[in-house]
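The structure appears below as structure tokens.
Excluded from the complex is one protein chain; the other protein chains are retained at their positions.
Just so it is clear, A and B label the chains in written order, and each chain counts residues from 1 on its own.
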Amino acid sequence: MINPGLYNYWIVIFLMMIGFYIVIARGNLVKKLVGLNIFQTSVFVLYISMGKVVGGTAPIFGEGFEVFSNPLPHVLILTAIVVGVATTALGLSLVVRIREAYGTIEEEDIHAQEEDF
Amino acid sequence: MAVTAIVILRIKNLFTVVMLGGIYSLLSAQMFVNLDAVDVAFTEAAVGAGVSTVLMLGTLALTSREEKSEKKSSRTFWLPLVVVFSTGVALIYGTLDMPDYGDPNAPVHHHVAPRYLLDSEGEVGMPNIVTSVLASYRGFDTLGETTVVFTALVGVLILLATRRRRKDNDAPTLADLEEQEDDA
Partner (left out) sequence: MMKRKPILRVTSKVFMPFILLFALYVQFHGDFGPGGGFQAGVIFASSFILYALIFGLHDAKMVMPARVLEVLAALGVLLYAGVGVVSFFVGDNYLNYNSLAHDPLHGQHYGILLVELGVGTTVFAAMTLIFYTFAGRGR
């Protein structure tokens, strides 16, 4: 039942789960953002590996190349990477503002300060 | 790559964490090259290991350098692990239906991609199919993406570019912040 052709998907899912765990289980905000980046990048690897064709080459026309890998996931992931960096930039500026407002970037300390009000 | 991710999970020094995040992006760019996605590898290396790491280092310079060690109560220790584990199991169950890695008969290669591959030479005439799909066949998506980058720029400018004003009791003054920096 276990198909050896699916191993690479399982490895990518393992990486995704590590990133997910960092996001939900660590309190430091910058570490959460790094974990989110790991999550995003492993999702990209998943999609690109779905588009690969065995024996193909990069989707650029050249002499003597017949089989190409699927260009459609490449386009979508290109957009997704840029959107990801935009999100990271906004998230980091929010972290800077939170630090200036609360004096800390640990999630528990922020909750404690909120409960004091 | 898994080693890098696990080390990011465990280490407390944030500078190391950010650097390892950059290394992770570079490793994934190398993996993209292996998977024949050269445009994507280029962008991921430039953006992930370049700009993203620089911005995180800038944030670290404005905030703290170390992560605080947390006191973990056993209730909150198991819950994230259970959530993560069940999500992983569900995803792996979902992949059991997928076609093999690199299979040329997979459904993703049948619907619209052959049309792009075959007609791109005749309709657009450029060797790089990814650029022709990105800018011509799927031009609307790229317009939306440019707008997203512009909007993120506007958002960062709104959040960070105004000088800190000394309102009556609200915002901490520079002296207060420096005191907090010394305490932290």
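The definition used in the following text is that a contact is a pair of C-beta atoms (placed from the backbone, for glycine too) under 8 Å apart; a residue touches a chain by one contact, two chains touch by 3 or more.
Just so you know, these numbers come straight off a predicted model, no measurement behind them.
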{"item": "Contacts of chain A with the absent chain, listed as residue ranges", "value": "58, 60, 78, 81-82, 86, 89, 92-93, 96"}
{"item": "Residue numbers in chain B that touch the chain omitted from display", "value": "38-39, 41-43, 46-47, 50-51, 54-55, 58-59, 61-62, 123-128, 130-132, 134-136, 139-140, 142-143, 145-147, 149-150, 152-153, 156-157, 160-161"}
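To be clear about the criterion, only the chains that are shown with their structure count from here on.
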{"item": "Inter-centroid spacing, chain B versus chain A (mean Cα positions, whole Å)", "value": "4"}
{"item": "Chain B residues within the chain A interface of the complex", "value": "1-2, 5-6, 8-9, 14, 17-18, 21, 24-25, 28, 31-32, 35-40, 43-44, 47-48, 51-52, 55-56, 58-60, 62-64, 67-68, 70, 80-81, 83-85, 87-88, 91-92, 95-96, 98-104, 106, 108-109, 112-113, 116-117, 120-121, 127-130, 133-134, 138, 141-142, 145, 148-149, 151-152, 155-156, 159-160, 164, 171-172, 177, 180, 184"}
{"item": "Chain A residues touching chain B - in the complex, by the definition given at the top", "value": "3, 5-11, 13-22, 24-28, 30-31, 33-35, 37-38, 41-42, 44-45, 48-54, 56-62, 67-79, 81-90, 92-97, 99-101, 103-106, 108-109"}
